[in-house]
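First comes the structure, then the notes that go with it.
All protein chains but one are shown in place.
And then subunit A:
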Amino acid sequence: MNYKHPELRERLSAEYALGTLRGAARRRFERLMARDSELSARVAAWEERLAHMAWSSAPVVRVPDRNWSAIQQRIQPMPNRQRPGLWNSLAFWRGLGMVASVLAVVLLILPGPQPSAPDAMPERVAMVTEAGSESASWLITAAAGGQQIMARAISPPAMPEGEVCVLWLVWPDGAVRAIGVLPEEGEMRLPMPAMDRQPYQAQVAVTIERSSELPMTRPAGPKVFSGPWMQL
């Protein structure tokens, strides 16, 4: 398809915003939109039109008062409940104070802790690049035998509301482990799940998932990248 044709761009933008553009066509359109600001502006304009259509065509419905109380309760910063038991026990706090003082003295006497070990040198690297894109979306590095995984966003695709890119390790025998959600910007350490497998024997893969379905044990969404680790 020739995505340069203005009429087609307009039609696809409208159908993307409406939600009738589906499947592979939708994903292809999303990839195009990520690096075509004119296209994403068209989509934004359609989202405006349709949201205002919804706003003015939906009926005004009286909301039951209990709804507001329920919301208020859910946005309380911390429930200020009086908890009986240990928390309110003077003896407990006295005891804790005593122990803490002793600990403080002990720590003063002991030699200070060694400066914490700097991050291990990266041993493997994977460039996550979308098919057809020239620049990398993320740089994934692994250190300490694969126990430390860092993801740095370079030019990640813009994700629609409610969807995220998830990093996976996929072994040749089909075993799959979710490593985490890739950051939209900056660098992030992804917690490595405890596993009995060699991280470096796996392929690195990225899928698009609905954030409401996380955490997940197997990918459900489309795979947008898959590649091996490169040794440094």
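Simple rule for what comes next: contacts are C-beta pairs under 8 Å (C-beta built on N, C-alpha and C of every residue); 3 or more make two chains touch, one makes a residue touch a chain; residues count from 1.
Going forward, contacts and distances are computed from a predicted model.
One subunit of the complex is not drawn; among "RNA polymerase, sigma-24 subunit, ECF subfamily", "NADH dehydrogenase subunit E", "Spore germination protein KB" or "3-isopropylmalate dehydratase large subunit", its UniProt record names it "RNA polymerase, sigma-24 subunit, ECF subfamily". From the options A:A58, A:A91 or A:A194, the residue with contact to the unseen chain in the full assembly is A:A58.
Checked against the full complex, the candidates A:H5, A:R22, A:R94 or A:K223 give a single residue touching the omitted chain, namely A:R22.
Taking the complete complex into account, residues 11, 14-15, 18-20, 22, 44, 46-64, 67-68, 70-71, 74-75, 161-162, 210, 212 of subunit A touch the chain not shown.
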